[in-house]
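Note that one protein chain of the assembly has been removed; the remaining protein chains are unaltered in position.
For reference, chains read A, B and C in written order, and residue numbers begin at 1 within each chain.
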Amino acid sequence: MFRADKFNDECGVFGVYGHEEAANLTYLGLYALQHRGQENAGIVSSAGEGLKVHKGNGLVADIFTETDIEHLEGTSAIGHVRYSTSGDSELRNAQPFVVDYSRGSIAVAHNGNIVNSLLLRAEFEAYGSIFQSTMDTEAVVHLIASCKERNLTDRIIYALGRLEGSYSIAFLTEETLVAARDPRGFRPLALGKLKDAWVVASETCAFDLIDAEYVRDVEPGEVIAIDKNGLRSFKPFAPVEHTPCIFEFIYFARPDSAIFGANVYNVRKEFGRVLAKEHPVEADVVIPVPDSGVAAALGYAQAAGLPFELGLVRNHYVGRTFIEPKDSIRHFGVKLKLNGVRDVLEGKRVIVVDDSIVRGTTSMKIIKMLREAGAKEVHMRVSSPPTTYPCYYGIDTPDRDKLIAANQSVADINKYITSDTLGYLSVEGLYRAIKDAGARGIVEPSHCDACFTGDYPVDIFKESRPPQLVLFK
Amino acid sequence: MFRADKFNDECGVFGVYGHEEAANLTYLGLYALQHRGQENAGIVSSAGEGLKVHKGNGLVADIFTETDIEHLEGTSAIGHVRYSTSGDSELRNAQPFVVDYSRGSIAVAHNGNIVNSLLLRAEFEAYGSIFQSTMDTEAVVHLIASCKERNLTDRIIYALGRLEGSYSIAFLTEETLVAARDPRGFRPLALGKLKDAWVVASETCAFDLIDAEYVRDVEPGEVIAIDKNGLRSFKPFAPVEHTPCIFEFIYFARPDSAIFGANVYNVRKEFGRVLAKEHPVEADVVIPVPDSGVAAALGYAQAAGLPFELGLVRNHYVGRTFIEPKDSIRHFGVKLKLNGVRDVLEGKRVIVVDDSIVRGTTSMKIIKMLREAGAKEVHMRVSSPPTTYPCYYGIDTPDRDKLIAANQSVADINKYITSDTLGYLSVEGLYRAIKDAGARGIVEPSHCDACFTGDYPVDIFKESRPPQLVLFK
Amino acid sequence: MFRADKFNDECGVFGVYGHEEAANLTYLGLYALQHRGQENAGIVSSAGEGLKVHKGNGLVADIFTETDIEHLEGTSAIGHVRYSTSGDSELRNAQPFVVDYSRGSIAVAHNGNIVNSLLLRAEFEAYGSIFQSTMDTEAVVHLIASCKERNLTDRIIYALGRLEGSYSIAFLTEETLVAARDPRGFRPLALGKLKDAWVVASETCAFDLIDAEYVRDVEPGEVIAIDKNGLRSFKPFAPVEHTPCIFEFIYFARPDSAIFGANVYNVRKEFGRVLAKEHPVEADVVIPVPDSGVAAALGYAQAAGLPFELGLVRNHYVGRTFIEPKDSIRHFGVKLKLNGVRDVLEGKRVIVVDDSIVRGTTSMKIIKMLREAGAKEVHMRVSSPPTTYPCYYGIDTPDRDKLIAANQSVADINKYITSDTLGYLSVEGLYRAIKDAGARGIVEPSHCDACFTGDYPVDIFKESRPPQLVLFK
Partner (left out) sequence: MFRADKFNDECGVFGVYGHEEAANLTYLGLYALQHRGQENAGIVSSAGEGLKVHKGNGLVADIFTETDIEHLEGTSAIGHVRYSTSGDSELRNAQPFVVDYSRGSIAVAHNGNIVNSLLLRAEFEAYGSIFQSTMDTEAVVHLIASCKERNLTDRIIYALGRLEGSYSIAFLTEETLVAARDPRGFRPLALGKLKDAWVVASETCAFDLIDAEYVRDVEPGEVIAIDKNGLRSFKPFAPVEHTPCIFEFIYFARPDSAIFGANVYNVRKEFGRVLAKEHPVEADVVIPVPDSGVAAALGYAQAAGLPFELGLVRNHYVGRTFIEPKDSIRHFGVKLKLNGVRDVLEGKRVIVVDDSIVRGTTSMKIIKMLREAGAKEVHMRVSSPPTTYPCYYGIDTPDRDKLIAANQSVADINKYITSDTLGYLSVEGLYRAIKDAGARGIVEPSHCDACFTGDYPVDIFKESRPPQLVLFK
């Protein structure tokens, strides 16, 4: 019945401890993190006597009514937004996950992917456990429940120690909020303060909305426990190389957030600057593919000394469903979201900057649109290297055979998408840009760049499922 | 977070194996069993490759669309309707319950109460298991998953053998439908045939709707497994006295159903006949409290030689919610459902027959209504003995301190509800009536009558929860 | 675009003047009148400064929330429930109808049919008016708006004087509630009192629910205006013969209501008594087709000295939509609503009493169901004469060619529906029964019986629409 290979994919996590309006702050935090997941969302709060929960499908602003927020009593809360990948938007898979076990109730909100979750699942099932969702996160609570340690933090540390993969994760019990980040630090997680209350969030933009102060990142491999005695930090795991996800910078995080020690907007602009140096071309104008390509396009234009224009206008009312005409006019796709501005493009040599190329079809349509709006030349510039490998740590990417750069040369892609020239940022350029942009904080010395290089920092267990067990038929 | 004492209460169960339209037949079956539960409903079907599930809150006709039914592919299916007890109508508690475990997927639909479910839960939690609902049924799947037997039926038999309490229950896997009834046979469960397909249902009225033929009851303690090799019957449990629920006859089952070997309408009429002999009174007219008191009132009128009239009219559009006026006119309760017919009642000595008195407030309001409509005398007759003990095996009853007959004498109740005279059917009369009515089949020699006598056939573990565990706060 | 022949059909009307909780009382009144219309409902209230309105599709209990009722401020209100005829359940056709015109705002709630509405519509359109609904009621407000009288009551009297057909109608302006009944009194309308407040309702069962006292019927041809100066009665129309709808007694009104001076339950029982005398037959048991046939079956059984039993059980959870199986088992229709009780029917000669036969198909299915449940003989008795003509004054009936009794003899119908014998109440019997039952009040000396006799008291303009106008294409 269940899809066994359903990962948790892109998500946003928020938590607050010690504030009278814990649920409302969490609601606001999820609001600010909405770009990390639009499929479903949930909040769990604790008033010291049992956990309260509300989850729903859709956007945060639609899921929670004022009554719901009032019902979520208590001074601590965690929340979660989840990204829609394959249309499997069942509420059953919404988080936070809440269960009862021998020590009481616990709620979990998780961003990342547990790559050994199927092995753990098989192990638990072999010992007689049952699973009710398709989420890798369910394995985490089984681990916690099976641990004999008397102390909550010890149980959580035991459970996290069994996990392979990526997690920025928050736990809530009646008395305690625990936040943790995997030893490699794949996904971001920031720690903040709002008066006497502690807050954690996937991105700092959530702090800005609630006027919380950014304190520091939860460090890779760190477990933070907050209760009435205050905040304690644990580093229970053997240190390994840090590999924060480079794609958070390229595409996923909000430009006004600071993650991994650097401001995202700044990093993206720097990508554009380096890209301009790596792939210069004679042109009249630089335009972005909005919204994710804007900062890189600005950087490119500044470095290249070319005028920056908004040659593609985005329709922000694009909904989930769309009814296409039957025969005559089909395959709207990009057209529903973007439209070319003729006065910007007509007769011009145009450099268009996008953050990445996945399948190539979108780029092809955009270039067609630009030419139809009068562009004389179209030079595609991509502010990341060719995406050649899928992500197993939390970014939704198609299988390798769907990734155009995994199967074609840059020259072939240039042909396919019908650009005049095509230039990707190099991996070296990527790192240089991050380094240059990281003025404000301590930038991670290394990153996970598996999507470009295939160097997966953590082994993938996808194929290693013991075949003797008849699972998930 | 969870309410630990949440029992499964009143429900209806349906299953079909070997029919092209399994889901649609299940939908129809649930439709016919809707009186057994209006809170939520669900269907799980199997097409041989995974289980399909659809559940929702509300009435069967509102939950399932044609698309839903089409999506529930396969030739076997089970379904469930659940009664709303305390407003805890969360979808999380809807059945069939579907889980993955080491042997694959399994779905469960359960009518009854597992009285040792908290002990089992504590045991499982002590070994590290997690619980995601407040349903006693969740313990059953943990038992199945923890069993090492290779054969599904053996695992189910093992699990059922660990249960105390009442269950008429259906399981569905990809290949097999299993139906079982607890050794005492508290709740009804009938076996039927529709051409080559086998069907099971809580009541035979579900067979009538789909033109299935009633074959026999699933016997107390019987486990029936149906797969491609046909139907096999098991009797794995030590025989004990059969104690089918006498309240199914009095109130819960539909009058057109045959349960425990007798037609419900017939039994109810016989209740009325015996009641007339036990508690005669001079009167002009016999009226029922519709709808559940109709058959008994008819029997009473026939035995007493008095005219039967519908002196109370029922409004069938009564919804779940109702907005009361602020000050002037309050406490509608019964008035929303019933209204007296003045022409029937005015100046008359009225015998009003109801199936039972729980708290007494409804009876009081009905009698007030009858007097306001002109009744000169009101003689209350109850077609069951005084309800003095709560039910722990699947009927929703309030605690003992709320049961008026547990705390007051018949004379005091008569005073409280303001009737001129009050007569209850005796326990002996109850059994005599059942015996007399059971012409068509073999009536059970004994019944569970704990709600009247306090003789609980199975011990209640309600207080026996190990106190050292901190659970469900 | 519009369906020109859309009549207003069956409806319920309620109004209250001078009560702090006017909207809530109206809500309750509509609740009690729900059987007169389940398609949509609405309430308009007046707080002296503008009218407030809330309308919706569905049942009263689902349409209005507590907030809606609170929003409907004011001490006077009118409400309306509307019957679903042909699936044209558009909210646009929901009442009360509210419009602005030169003298302010006015709301209308109407039960009945204006048979000359198309002529009026054509006339208004010829003078340049526009129409926005398909309701005949819209013509009424055009008449009021076009009238130059300074006084509201005069304008309403002018408008009503132009109408042909049936109307029990309530108007609400900011200061005044006006209630009226057409000169022939086709539809019922009762006047009541609740402390200092006046109430009007289609049936007295609405008074019972709110503890209002029945004062008298609004008389045929009477216009009642209620404002701060109290209640004034007008009889502005030339007196004509009164022809209250006999079908209200037979089928439509609630049995606990008193209409046209007699209790409905009583009249129906009397129909059964006379029917027993007109069409006796040797039999073992008398059963009704529930719910509308119950009273007549009781009367039949009492007069015939035969036992009355509930041989057909009704499923009260029947919803609007229903998903039929694809091939194997079709045409559920009656089976979804009714099921035979084998123990009552097996081997018996059964008299089954229904209120009317329209197309004959339902009767045929019921008789088949009774035989399948074991009935040895089935004698159909109908507590009204053969329905041979459609109604144009407010009851939803099919066209003549669909009425089986308009096209076949009783003997042929008996054959078609497969009963052993078939007996209809005679027209004379109908009147005798009404007279005998009318002990409590002054029964109308005559009735509209056009559905049985074709004697239409008011001419039908259905065909007389001026053909030169191109309307409602």
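One rule holds for everything that comes next: a residue touches a chain if its C-beta (ideal position, glycine included) is under 8 Å from a C-beta of that chain, and two chains touch if they have at least 3 such contacts.
Here the structure is a predicted model, which means the values were calculated and not measured.
Trainee: Using the contact definition given at the top, list the shown chains touched by the missing chain.
Mentor: A, C
Trainee: Out of A:Ala77, A:Met135, A:Ala190 or A:Cys205, point to the residue that touches the absent chain in the complete complex.
Mentor: Once the missing chain is taken into account, the touching residue is A:Cys205.
Trainee: Which listed residue, A:Asn24, A:Ser146 or A:Ser202, touches the chain dropped from view?
Mentor: Here the residue in touch with the unshown chain is A:Asn24.
Trainee: Which listed residue (A:Asn263, A:Ser356, A:Thr397 or A:Ser419) would be found touching the missing chain in the intact complex?
Mentor: Checking each option in A:Asn263, A:Ser356, A:Thr397 or A:Ser419, the one touching the absent chain turns out to be A:Asn263.
Trainee: Which chain C residues would touch the chain omitted from the figure, given the whole complex?
Mentor: 1-2, 49-53, 91, 98-105, 122, 125-132, 141-142, 145-147, 174, 469-473
Trainee: Mind listing the chain A residues that contact the chain we can't see here?
Mentor: 19-21, 24-25, 27-28, 31-32, 34-35, 38, 59-62, 64-66, 69, 205, 208-211, 254-256, 258, 263, 265-266, 291, 294-295, 298, 302, 307-310, 313, 315-329, 332, 335-336, 339-344, 440
FYI, only the chains that are shown with their structure count from here on.
Trainee: Using the definition of touching given at the top, classify the network of chains in this structure as line, ring, star, complete or other.
Mentor: Looks like a simple chain-to-chain line, open at both ends.
Trainee: Of all chains present, which has the mean Cα position farthest from that of chain B?
Mentor: Centre of mass proxy via C-alpha means gives A as farthest from chain B.
Trainee: Any idea which chain sits dead centre by C-alpha averages?
Mentor: B
Trainee: Which integer distance in Å separates the CA centroid of chain B from that of chain C?
Mentor: Inter-chain centre distance comes to 37 Å.
Trainee: For chain A versus chain B, what separation do you get between their C-alpha means, in angstrom?
Mentor: The answer is 49 Å.
Trainee: Indicate the whole-number Å distance between the mean C-alpha point of chain A and the mean C-alpha point of chain C.
Mentor: 61
Trainee: Show the residues in chain A shared as contacts by 2 or more other chains, in ascending order.
Mentor: none
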